[in-house]
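Here the complex is missing a single protein chain, while all its other protein chains stay put.
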Amino acid sequence: MIEESRQKFDIRNNLRTELFPHFMCPGCGHGIALRALLWAVHELEISKDQLAIVSGIGCSGRTGAYIDATTIHTTHGRPLAYATGLKLARPDLEVIVITGDGDCLAIGGNHLIHACRRNLNLTCLMLNNETYGMTGGQVSPTTRNERFTTTTPLGNYEPVFDACALASGAGASMVGREITMHVTALKDLIKEGISHQGFTFLEILSDCTEIYGRKNELGESAEMVLSQKAEYRSDSYGNQVEEPFQPRNIGTGVLTKNDRTEYMEACRLHNQSKQSGTANS
Amino acid sequence: MPQLNNETKHLEAIVKSAPLEEIPTNVLVVGVGGQGVIMISKVLAALCQEQGFDVKQSEVHGMAKRGGSVFSHVRFGRQVFSPTIPKGDADILVALEWAEGLRWLPYLKPEKGIFIGDTQRIVPPFACRDRRRFAASGYVQESVDQVIRLVPNSSAMDAVAMARELGVPKAANTILLGALSTTLNFEEAAWKSVIARFVPPKTVDANLQAFDSGRAWIRNFDRQADSAMEAGTALDSGAWPMEQDQTWVEINTAWCKSCDICVKLCPERCLALDDQQLVQLIKPEACTGCRVCERLCPDFAINIHTPAFPELRP
Partner (left out) sequence: MNMANSHENKIQNLQGNHACALGAIAAGCRFFAGYPITPSSEIAERMALELPKVEGTFIQMEDEIASMGAVVGASIGGVKAMTATSGPGFSLKQENLGYAAATEVPCVIINVMRGGPSTGMPTRPAQGDIMQARWGTHGDHPIIVLTPCSVREIYELTIHAFNLSESLRVPVLVLIDEVIGHLIETIDLSLTGTQALAERRWASGPPKDFKPYAMTEDGIPPMPRPGDGYRTHTTGLHHSESGFPTQNPAEVERFIKRILGKLELHRERIENFETLECEDAECLVVAYGITARAAKRAVKQARAEGIKAGLFRPVTLWPFPEEAFRALAAGAASVLVPEMNTGQLILEIERHCPDATRVVPLNRFDGEPIAPVQILKKIKEQVSHD
């Protein structure tokens, strides 16, 4: 059964092929992440008409436009706010947010923690390439130490955000992380995230090959993809984050998952109890 | 398709006519770890002992783990000295896995030995040297048909499928035990009482049912062989269909951005960039259809098509 649907998946059926080739640089990991997302959508048999992709600004934000679905390319950092409005207004839609490390953790950090807290049934994919690629490669909240960017000409000295620990701490009922090289595992993680009732935060470790990779001499596209494997511990499914500010020593897979009541469900149950309470009094 | 050589009807007659008391009877049970080889030999050994024979049972299984080669020698007679069966001296060879059966065929008595084989194929990973889909592997290529023709007294049955049909997929070994029982001169009730002691209490009924179906299969097959002989027709060939590797690599160079990921990560090194720095397939014959290139291409420029969906071909 799984084999069959795997074979039938032709990504072009879920793409707006008339827009191709896409705008992303050669070797950009965002393309691989996009494949994993569409693969998951295909296997979950989500109708294109019921799928709404809400994205922010930056390289990650632009990826949404290539998906054959209702796509909303919002303002910088705000896709979670737009998605919250959309999902509340239209619970029938499958709303997936695509955001980036700068979009989600810097300018949109407030929206992230509150989306986690509310636990509305959204799936948030944060494509982490450690830099602001679209503006030319500035330092981001996830740029690791000593890495060169256009705004850290002598190397980065700022502490690094561990997005998953942040989301987990803020109350997201499902948090996960995967590297783009593990496309199949990433697909499965996204599938699990979409199926999960509640807010799902997934950090996808992607590569900015042309700007960040070049500036830091991280090798060519293939080397960068391969090096993901060496740097992330993929066998730590369900592991705890050991050193919050050293995200290079972190686990992948599902990091947090609980059955905290989903926002709309909580709202419904609460109102129900209040109404019955009024009737009794 | 199970197959029985036309010349091998009434298997039981051969052994039953032999002077069991004077010369030990040799039964070799082979298979791979996890199938129940030991269970068959233990039942047989216990039964023989109950019937007043001297029994020797020796086996190799400690190193086998699940999926590894396992064999068990059972010898019984008035007096048995050697614990193992010499090459070419086994009266009966029971194989729970096809390749294991073939491996031990030289142990069977030429012309007289009886071969009862399960056609189940468990292909070990190291038999796959070629990663292409449906590629020829190091696993035995001989079909059931060919083997049956080589071994006069042989029967090949798909015990696993039979067991699955019965709803007890793990009882394939008991079905083979049923088949084995038709070749030895012991009472059916004696077999059953031993089996009932050796299987988990909850599965006694299921195993006895499997035992019956193994016996029935042999009897039925003898009848089929009879009628086939009378009609002068050969039975169906039991060859496995060898599917061809028909993977088709579709490359959309208009979307290729020359990032080189596919070229460097292809395990078979089938891809290369051409003089325009666009990806091309240089060794189509080496492509295994593993999809690494398809899945890691950030530009969706490669699509792998497999034979399951021929309509996608151009």
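Going by the order they are written in, the chains are A and B; count residues from 1 in each one.
As a convention for this text, a contact is a pair of C-beta atoms (placed from the backbone, for glycine too) under 8 Å apart; a residue touches a chain by one contact, two chains touch by 3 or more.
Predicted model, so just to flag it, every value in this text is computed and none were measured.
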Quiz item: What chains on display are touched by the one that is not shown?
Solution: A
Practice problem: Specify the residue from the set A:73, A:147, A:215 or A:260 that touches the hidden chain. | Solution: A:73
Quiz item: Given the full complex, what residues of chain A touch the hidden partner chain?
Solution: 16, 19, 48-50, 52, 54, 65, 68-76, 78, 80-90, 92-93, 110-111, 113-114, 271
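Keep this in mind: only the chains that are shown with their structure count from here on.
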Quiz prompt | chain A and chain B, separation of their C-alpha mean positions in angstrom | solution = 47
Quiz item: Hey, which residues of chain B end up touching chain A in the complex?
Solution: 254-261, 263-265, 295-301, 303, 306, 308-309, 312
Self-check item: chain A - residues contacting chain B, complex
Solution: 4, 7-8, 10-12, 15, 20-22, 24-32, 35, 180-181, 183-184, 209, 220-223, 225-226
